[in-house]
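In this view, the complex is presented without one of its protein chains, the others remaining in place.
And then chain A:
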Amino acid sequence: MAMSGMRGLSVFISDIRNCQNKEQERLRVDKELGNIRTRFKNEKALTPYEKKKYVWKMLYIYMLGYDVDFGHMEAVSLISAPKYPEKQVGYIVTSSLLNENHDFLRLAINTVRNDIIGRNETFQCLALTMVGNIGGREFAESLAPDVQKLLISSSCRPLVRKKAALCLLRLYRKNPDVVNVDGWADRMAQLLDERDLGVLTSSMSLLVALVSNNHEAYWSCLPKCIKILERLARSQDIPQEYTYYGIPSPWLQVKTMRALQYFPTIEDPNARRSLFEVLQRILMGTDVVKNVNKNNASHAVLFEALALVMHLDAEKEMMSQCVALLGKFIAVREPNIRYLGLENMTRMLMVTDVQDIIKRHQAQIITSLKDPDISIRRRALDLLYGMCDVSNAKDIVEELLQYLSTAEFAMREELSLKAAILAEKFAPDLSWYVDVILQLIDKAGDFVSDDIWFRVVQFVTNNEDLQPYAAAKAREYLDKPAIHETMVKVSAYILGEFGHLLARRPGCSPKELFSIIHEKLPTVSTSTISILLSTYAKILMHSQPPDPELQNQIWAIFKKYESSIEVEIQQRAVEYFELSRKGAALMDILAEMPKFPERQSALIKKAEDTEVDTAEQSAIKLRAQQQSQTSNALVVTEQSHANGTPSVGQLSLVKMPSMSSHVDGNSADPRLSPENGTLTVVDSQPSSADLLGDLLGPLAIEGPPSINVHPQPSSNPGSDGTVVEATAIVPVGEQANSVQPIGNIAERFHALCVKDSGVLYEDPYIQIGIKAEWRGHQGHLVLFLGNKNTSPLVSVQALILPPMHLKMELSLVPDTIPPRAQVQCPLEVINLHPSRDVAVLDFSYKFGNDMVDVKLRLPAVLNKFLQPISVSAEEFFPQWRSLPGPPLKLQEVVRGVRPLPLLEMANLFNSYHLLVCPGLDPNPNNLVASTTFFSESTRAMLCLIRIETDPADRTQLRMTIASGDPTLTFELKEFVKEQLVSIPTTTRIPIQQTPTSPVAQPTSAPAALTDPGAMLAALL
């Protein structure tokens, strides 16, 4: 007997099952719907049993995908049935059929409330579950206090309380105000002392939501979470029912570790230690076993532990352990583990310092790009994209291009976009960039947007070296039999402009160029024909002396298109025809295009934008309604930021008169509006604003008086400049104090002095990472500005205060860092002459009402321009002797040295690129080191160092430094002294003072020069 005795329902289900096709099914369903409708018309005659039966049929039909637009009232009315079976059906069917805004639901509010506050446990559960699933704002307002009471009531059994927890979660999402944070935080902490694992499981979900909105308030829950995790990990007091294949509730373990990831950090050393113990045990103790279920469950816990370790910024050793584990995973046979290994490795890229270890797995990741499973290929693609930088861009992009030839349609668009972005971001040279884009157009022209080929044209036009190469490449592609129309466009454009540079090559005479381009004309669309006409005019102009035959051919084409119905084509044809008969004037008018002004790549900008809101974007399609309902809290907070911050900028702009304010108003709008949700209004604005900016820029200078001209040309830096000035008057420190940096800034700086990548600065809103490559006297640094929040950081400004000896150029830093985005800002450094002065980055941004301004020393320090060099005894001594004494060779006795064993001192030297050459000095207490220093004034210059230590007193030593340049010798001596005397981690003089005046240098130098002589005498 099926369906608890509902025979009619069973029959109906059997009928549906026996339907041969969709049409029969529809007929049967329609018949049934008609039947139910007539039954419901005479509702009073229905027994509760019959009602129940029909309501189930409705649900069944709805599940099959048919609309059920009646009978809702009957379903809702069952909620108030006195008996459990009917009531239960009422609740379940209501929450399946109705959405939270349904009017009938409001009618049930009282019944639901009565069930919740009533004495019947099972009724309580039903009501809490339904409200938990579909309760709306009204439910939140009228039921929240009752639900809270149940959740913490000691007289309530776990089965009710676990439902109350998730019910409260729903109500909280509908209206965050229903939970009074101050009062509730303590209750929440108490709740986590609960022993029942069902209550804990659901409370943990509630906690995640609460903490993610306001982690500060729930600080006291953090140690409780760690306790719960310890209890589970040690399997203490875990009932058999909650053990899954020998693992204490993997779901609760996962959820607890997830909750911990919503706290920004764990400061209490004890809590941190116990947590790391548990994590270490999970990392090390998870073995692969035969049973699939056990394996999955234990790896679910393991992957969550990995995520938590990453979040906690564990020590490098543990991080490397994690990467090693993931490296193992991405190579296993089990596809699930391979997929998750790749996914988590991508997340791991967010952690600084491990990128290099991840790069070691590049070959394996590339193999995954060829996996038969598209899910895995996607993960591999994301990972490769994320790990790409200047060092491996060539390899990775070439792999992507290769894969593009065989990739299925579903992946081609993403692939080509990613390849284009990487090529532009990390191109080691521009000819490579042109190569990549042309290949992309060739292989996947449909997915290469105009932005991309415009960019190629821009690069080629602006770089003369590139022009013959690009023209030759374009010419090569034209030989291919069937080429994409975009290829025709870009080739025609480039050959029109620069084809004459190829004139001496075979197949590249004006006539040959013309004919091979003209071959394509019959197959292309009108927009391309316009480009071709321009190309012909240019070819004509470049064919000197004029070739009458070619001239006639091209004139004939112009003549033909003079009557084109396309205005653009017609106009070009008429004008080019007339122009080409003017002889010399043609040369002027059709001369090479001027260089394009530099502007941000539209592609990269677009990529940055989409990276941020791909999730939201696709969500819009499907969940537009739901979003505003489920995550009210989130939307509200974001809006308040969006409304709050830029309006400041707007106000200041409004004061500006006429044109300039217009332009600014436009350019500010598109940024603002998407966040406010009025997408439609500004849809076409960004491009027109750009255009306006270009067109109106020069005009504004003639028009308004000078005061207005000043802020106009660059709206953002202008308005921000005033903000910065204002804060400069107010003591900077006080303002910045409201946001505390995470970690010790000085320590981070010193760590970066000896390594090339890591975190320079971090606070709750932003993380500034740095990655550097040093070659000779040049440095290529990249600042990674990562917005950690879901709201944008605005008024972002980065100013470099370079010392005299460094030439530094920071690329444009965007005014706004979009939510969760990371912006990369390259910084080029050139070392002009030796100096120990330090460059400072003055970085400021605004988040909400917090204006943060920090001054950070940049690790572009002297030792970065050193390259260790190994010197033999035969080389060393002649050099040493050839530098007789001051000012090229300086000696100093240094006291107060941090006592170090000789070996450690050697390591210290090596870490600063002063290569210790063992065996050169016969005295075992001495060290000899050599290095090459690079700067523009000194070029590569050998430096020799000798340290004589006193085994009886490790706190003093004598050092002698020699090089071919007096300033270098002095600076290097002082530098080495600093490293030996001070302990690198101590905080030094406030950085604002570091850019010392260059005058100070020579005066201090002679003083020091007199010093060693005296010291030497004393020692001898």
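Quick note on the criterion: a residue touches a chain if its C-beta (ideal position, glycine included) is under 8 Å from a C-beta of that chain, and two chains touch if they have at least 3 such contacts; residues count from 1.
Keep this in mind: contacts and distances are computed from a predicted model.
Only one chain is not pictured, and the protein name UniProt records for it, out of "Very-long-chain enoyl-CoA reductase", "Golgi pH regulator A isoform X1", "AP complex subunit sigma" or "serine C-palmitoyltransferase", is "AP complex subunit sigma". Only one residue in the set A:Leu166, A:Leu752 or A:Val852 touches the chain that does not appear here, and it is A:Leu166. Across A:Tyr62, A:Phe104, A:Trp432 or A:Tyr477, the single residue that touches the chain missing here is A:Tyr62. In the complete complex, the residue from A:Ile36, A:Ile116 or A:Ala297 that touches the missing chain is A:Ala297.
Within the whole complex, the absent chain has one touching residue among A:Gln88, A:Gln124 or A:Thr949, and that is A:Gln88.
Contacts to the hidden chain, counted on chain A, fall at residues 2-5, 10, 13, 17, 56, 59-60, 62-67, 84-85, 88-89, 92, 96, 99-100, 122, 125, 129, 132-134, 159, 162-163, 165-167, 169-170, 173, 197-198, 201-202, 205, 208-209, 212-213, 239, 241-242, 244, 249-252, 254-255, 258, 261-262, 264, 293, 296-297, 299-300, 303-304, 307, 310-311, 335-336, 338-340, 347, 350-352, 372-373, 375-376, 378, 615, 618-619, 621-623, 625-626, 629-631, 633-634, 767, 769, 784, 786, 788-790, 820, 822.
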